[in-house]
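All protein chains but one are shown at their positions in the complex.
So that you can tell them apart, the chains are marked A, B and C in the order they are listed, and the count of residues begins at 1 in each.
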Amino acid sequence: MSSALNLSHEPVTKIPHGKLVMWAFLASELMFFSGFFGAFIVLRNANYDTFGQGSALLSWPLALVNTFILIGSSLTMAMCIYHLERKNNRFFQLFLGLTILGGFGFLIVKFIEYSSKFEHGLFPGQEHHTLFFSFYFMMTGFHAIHVIAGMIPMSFMWFKSFTKKGYPYPVKVETLGLYWHFVDLMWIFIFPALYLMIPYHGAIGGH
Amino acid sequence: MGDIFKVFNMMAWFPENVSTFGAELDNLFGVIYYLSVVIFFLTFGIMGYFLIKYRHKEGRKGYNYHGNNIVELTWTILPTILFAGLGLYTDSAWAETKYSHKVPVADVEILVLGKQFGWYAMYPGADGKFGRNAYTDRSARHLMSTTNPFGIDSTDEAGMDDFVTENQFKIPVNSNVVVRGSSIDVLHSFFLPHMRVKQDVIPGLWMKIWFNAFKTGNYELACAELCGGGHYSMRAEYEILSKSGYDKWLDQKNSDVKQLRMMSAGTTEPAPIVEESHPASH
Amino acid sequence: MSETSVVTPDSGTMDVGHHDHHELPWYRKYLFSTDHKVIAKQFMIAALFFMFVGGAFALFIRWQLAYPGKPIPVIGSILPASWVTEPMSGVITPEFFTQLLTMHGSVMIFLVIIPLAAGMFGNFCIPLMIGTDDMALPRLNMWSFWLVPPAGLIMMAGFYTETGYAAAGWTSYPPLSALTGLPVFTISGQTLWLIALFMIGFSSIMGAVNYVTTIMNKRAKGMKLFDMPLTVWALFITAIIITLGTPVLAAALTMLFMDNFLHTSFFLPDSLVTSSHYAGGGQPVLWQHIFWFYSHPAVYIMILPLMGVVSDVLATFSRKPIYGYKAMVFALSGIAFLGFIVWGHHMFQSGMNPLLGTTFVLSTIVIAVPSSIKVFNWLGTLWRGDIRFTSAMLSGLAFVSMFIIGGLSGVFMASAAVDIFIHDTYFIVAHIHYVLFGGSLFGIFAGIYYWFPKMYGRMLNETWGRRHLFWTFIAFNCTFFPMHVLGLAGHMRRIYDPNVYDFLKGLSGLNEFITISAIVLGFAQLILVANIFHSLIWGKKAGRNPWNANTLEWAAPEHPGHGNFDTDITVYRGPYEFCVEGRELDYWPQWEPGESISVHHHTIAVSKEESENKVFGAH
Partner (left out) sequence: MGHDHGNVIPSYMKVFYTLCTLTVLTVVAAKSLHFPASWGTPGDILHVSIGVIIAVIKVIAVMYIFMHLKFDHPFLRFLVYVPAFLFVVLTFALNFLESWDYIH
């Protein structure tokens, strides 16, 4: 019915609905992580030494590897949208595949990191934790959940692209791409915050 | 009938004020109250007038008018000035009561601890100085326990004469009492209604609270922050004594402490609780 | 859901939309519907159900305060054993009392007012008032509703845990809310509360991003942003607050959940004597900051939509354009923006740096300015009107007047020095209820009375509506006005038994009076329920535009089906053109073609040529 009426017109802002919803949602996500970062900054300053000790126990080279993986997958994500918009299905598949692979790579490295922490008896909470590791697991954990949540629809699109019609919705890929870049973006903050920016001066204490 | 009007005479309901800065705070309340009354009658009056005057009648027509920027501006700017003025006007009282650099030199210094569900107060004893405890030395915090809530280091000479009272304390009249308040478990709020004092106490921090009473008598201390099922019963009493009465009480306590110390000589015990009451026992 | 009963039997002919769609199975139509109107009704029914629950909790609280130690009448003897001091005694325990007030606050705020204000009005009004067929993403919209009932159930499931319901107040300050005394990985009422709030928050966000997109993208042809009714503006701004505020709460909830469930210590300092197995290092006040960073904007989430609704109601029934439309929009935005920088006024006595207190005094006091602008503009709207006292109008007027009282009591607390004494006393409780009941709930009543005809195609009974409002208004003021007095006398909030204190001894008469009024207030709401059910079946049929209003929803059929409209919608003018000079009718709908010019804040209908000449210059 509504096709006969003028109610369902093209979006007033020219931004597709899904994409605008995604942007609004990302604004929301930004505030979500703001809550964590705000708390992190305060408690870091109040517990400078224990945070320094905790940070020193992390393996920044592994995190560096992960940073490169995420940057790379952000690039391949941008590329795959570019190629889908130009109907280069082969390249679309290639770059989306690489993006998914990046996601897997990230998670594998994360897994290695986590299991070495668990081996050393570092958990969030309970008797032996320090506040730093609560933050570490919470922030990287939420980030990892976001990675996984992004990979699910991505894999779906990837498999769909092998059907006869290919993957026909560039806007959806673009929307997912926004999300994926956001995940990268959060890591850009998490990486220095947790791994780098808490110099440990030993027992002297920075403050 | 008079009772009904008493409901609107707000200022009459305040509990008696015994604090030097209390009257100022009450007055500020009064200022805002009378301002509000004026605004109330103004707005309600205008509204009632319009409602009656412009109620629907045969032949009446609404007035197509979209508003006027000058009017809008007026009733933006005027309240802004009024409100900002009000904020600044009340700020000096706030600064006086709460800013830590405005806290006067202490005539009497007490440590207060909230716990579920009651209050401890600690006095520095005969030497007028606290020994090493969780307040004076942060590293003594690990000494805190249910039997030693203040984390008193019993090896410190200076702390030998410190004593603790439970659910009650006494202060002298016309003296600056500086209270350092904290908690051993959850949040509580140190509320002296008659003194117009309220300050949450937080485990891990020592809040600076001060007041000066101008009248003697027995009053109550309440907890104003939800702290569990027994929150309502977290009541304590305090007595404001004349200066000489207070000194007498202090001497009494000091000798009590000495006695207790002698009896338990050799054992390393934290400051004894010399006086307790359970006003809210049930 | 009882949605089945709401489709009036013979409205079929008007449900133009239905015939062109596949006949959906019943569960798609009434349960998992993606139609925004059905979702709105679902929000309404769920929220009104929870209002009963929350109201019942309130009456328990009131009984205990008026008659401490006396058994609760009628149902006292059948209360669960864990709620009462001795089996069958009917006297509730202090622990249960704290659970009651926590659940009362949480239910009323998160399961009643927010779902009604943002969920129900957001869903119902936005697509209809901007003249479109549905939300931008209808399916997302459906999920935003379907997270709420499970969340409510999870919150209520606290009853089955070892510790009972959450018991730390709706603000859930740690350490109290974190120290459950239970081993790790044990679910307590508090844990469930945290989970439930997380879900409700997520639901709000899903709804809000949808509203933002719908309003930005789907406005009818010709509708500029400044042609939107104030209800839509208010909901738009509310949606932005939700989008940016709620996730911060989610972060705080996550941290508190970890403290509570995994025994981390984000909010727990060192050396908690009674629970030494916590590692410490955290800060209790941190929670308060993050919580209020959300929850102050949240109180505006609860009132802004209703400010919009009331603006529309006032304009329609005064038969006048709203006074200062743009000023109203700017005031809404101002409140929203300032709302994010005043959170510290809840924490004046919390041990926050007193210097910060001073800055928060100023920002808080400034936020009263846009509220004043709104009040004055409402009064200006009444000025020289042609006022019709319908039930909707009466609720709207109650909203304005009660909001003034509630707002003025806010100004007391906004001054940090005055707040020292009244913080955490019944003065605050009075403020809460004047703004939330007197404000939000009366606004919701106004909206229900106003849009019921469009929702269900039938009119609510006006006589009963008036009776409902009369009794509610009287009982409301008798219940909550004396609470100011209690507060001034020093009566702390959240206490189980005021008689423990000597200085509160004289207040028991007042407490009794409040309780009796509260019971009347509760029963008065039954009139509304009865009216709703009565009118659903026997109500007078509503035409398309029973109030002769201007906004687009009244262009839709009297009981719109899927797709909302049966004609093209093009918008020609702003939403408040009442009594335009040069027109026979005293209203001029937005969708009706016609030319006009604007002279000195008046609108004049003219012929096409005249308007092209634009002698006086259009606005």
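The definition used in the following text is that a contact is a pair of C-beta atoms (placed from the backbone, for glycine too) under 8 Å apart; a residue touches a chain by one contact, two chains touch by 3 or more.
Keep in mind that this is a model prediction, so the values were computed, not measured.
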Sole residue of B:66, B:115, B:170 or B:208 that reaches the chain not shown, by the stated touch rule: B:208
Among the options A:71, A:94 or A:109, the absent chain makes contact with A:71
Touching the hidden chain, out of A:79, A:100, A:131 or A:151, is A:79
Quick one: say which of A:7, A:24, A:131 or A:154 touches the chain that got left out. A:24
Over the whole complex, note the residues of subunit C touching the chain we left out. 216, 240, 244, 248, 283, 285-286, 289-290, 293, 340-341, 344, 351-356
Residues of subunit A in contact with the chain that isn't shown? 13-15, 20, 23-24, 26-27, 30-31, 34-35, 37-39, 41-42, 45-46, 48, 60, 64, 67-68, 71-72, 74-75, 77-79, 82, 85, 170-171, 174, 177-178, 181-182, 184-185, 188-189, 191-193, 196-197, 199, 201, 204-207
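Note that only the chains that are shown with their structure count from here on.
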Can you check how far apart subunit A and subunit C are, centre to centre, with Cα atoms defining each centre and the answer in Å? 35
Measuring centre to centre with CA averages, how many angstrom lie between subunit B and subunit C? 33
Inter-chain centre distance, subunit A versus subunit B - centres from mean C-alpha coordinates, in Å: 47
Provide the list of subunit B residues touching at least two other chains, using ranges where the numbers run on. none
Hey, what residues on subunit A touch two or more of the other chains? none
Can you list the residues on subunit C that touch subunit B in the complex? 93-95, 97-98, 167-169, 173-176, 179, 269-275, 280, 283-285, 318-325, 327, 349-351, 354-355, 357-358, 361-362, 365-366, 368-369, 372-373, 375-377, 379-380, 382-389, 397, 400-401, 404-405, 408-409, 411-412, 414-418, 420-425, 481-482, 484-485, 488-490, 492, 494-498, 500-503, 576-581, 586, 598, 601-603
Enumerate the contact residues on subunit B facing subunit C in the complex. 7, 10-11, 13-15, 25-26, 28-29, 32-33, 36, 39-40, 43-44, 46-47, 50-51, 54-57, 60-68, 71-72, 75-76, 79-80, 83-84, 86-88, 90-91, 93-95, 97-100, 115-116, 134, 141-142, 144-146, 149, 151, 184-187, 189, 191, 193-194, 196-205, 207, 219-220, 222-233, 235, 280, 282
For a test of understanding, state which residues of subunit C touch subunit A in their complex under the given definition. 16-17, 20-21, 131-133, 136-137, 140, 184, 205, 208-210, 212-213, 216-221, 243-252, 254-255, 258, 262-266, 277, 279-283, 286, 290, 293, 563-570
